[in-house]
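This report concerns only the one structure given below.
Moving on, here comes chain A:
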Amino acid sequence: MSTAKRFAALVSEDLEHIRLMCRAIDVLILCTEDGFNVSSSGANEVQINKLSAVVSSMMSLGESAFHVLATNAPVANIVIECASSKIIIERVPYRKTRFFLMAKSGNVPLGVVLVALRQGAIAIGKKLADFNRSSPQGEQA
Partner candidate 1 sequence: MTTPIAVCARNLSVDDASLLKSIFALRPERWNWTVSAEEAQWWVVDVDTCKERDKFPNSACRTVLALATDFSRMPYPHWTFIAKPLRSQRVLAVLDHHLARVSAREHPWSNSEVSLKRWPDMPRFKASPDLIYWCNELLHQPIAYRQLLATVPKQALDAVLEDAERHQYLIRRPETQRTTATAIPTAWRRLWARWTL
Partner candidate 2 sequence: MTEQPSSLDPRLQRIAFIGPFGVGKSTAIRTVSDISVLGSEAEISPHVLHDDIASGKHLTTVAFEYGEIRTSDEERFALFGLPGQDRFEHMWRMLIPSTIGVVLLLNSQDSMDVCETWLSRLADYAPHGNLVIGVTRLTQVSEAALQPYRALLTQHGASGAAFAIDPRKTEEVRCAVIALVAMHAWRSRRAVTAE
């Protein structure tokens, strides 16, 4: 099994756990900073690839907006709301390669989704660190 698939399998249970914590979340995407999908739940093949790229663009544009305003910290999250849904993108806390976790939910309080997503992101970050410690040098994420 390729490294990518092994890693995807590893985090898939975290994605399912997030959806259990907040049943209003119906789509989850974990992607890399440069727009590649790592793992997903609730989306089809076409959606996950497009969403991964869009998420990376959005987080980058968010940082650009702060950069214009002379603030250079990495963006922690982005929230987009419409009448009946919300999309939240959360940065996975990890020292090396950057990952983003995106959730789409129905119309529930924002805090509920944020808590579930943030806890999930922390758990995934820890798994990343463990994964890299146990992988050969050339196969680290």
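As a selection rule, all candidates are chains of the complex that A comes from, given by their letters.
Observations, loosely collected:
The rule is simple: a residue touches a chain if its C-beta (ideal position, glycine included) is under 8 Å from a C-beta of that chain, and two chains touch if they have at least 3 such contacts; residues count from 1.
All values reported here derive from a predicted model rather than from experimental measurement.
As listed, 1 or 2 are all part of this complex, and the one touching chain A is 2. Within the complex, the chain A residues that touch candidate 2 are 2-4, 7, 32-36, 38, 49-50, 52-54, 56-58, 60-61, 63-64, 67-68, 97-98, 138-141.
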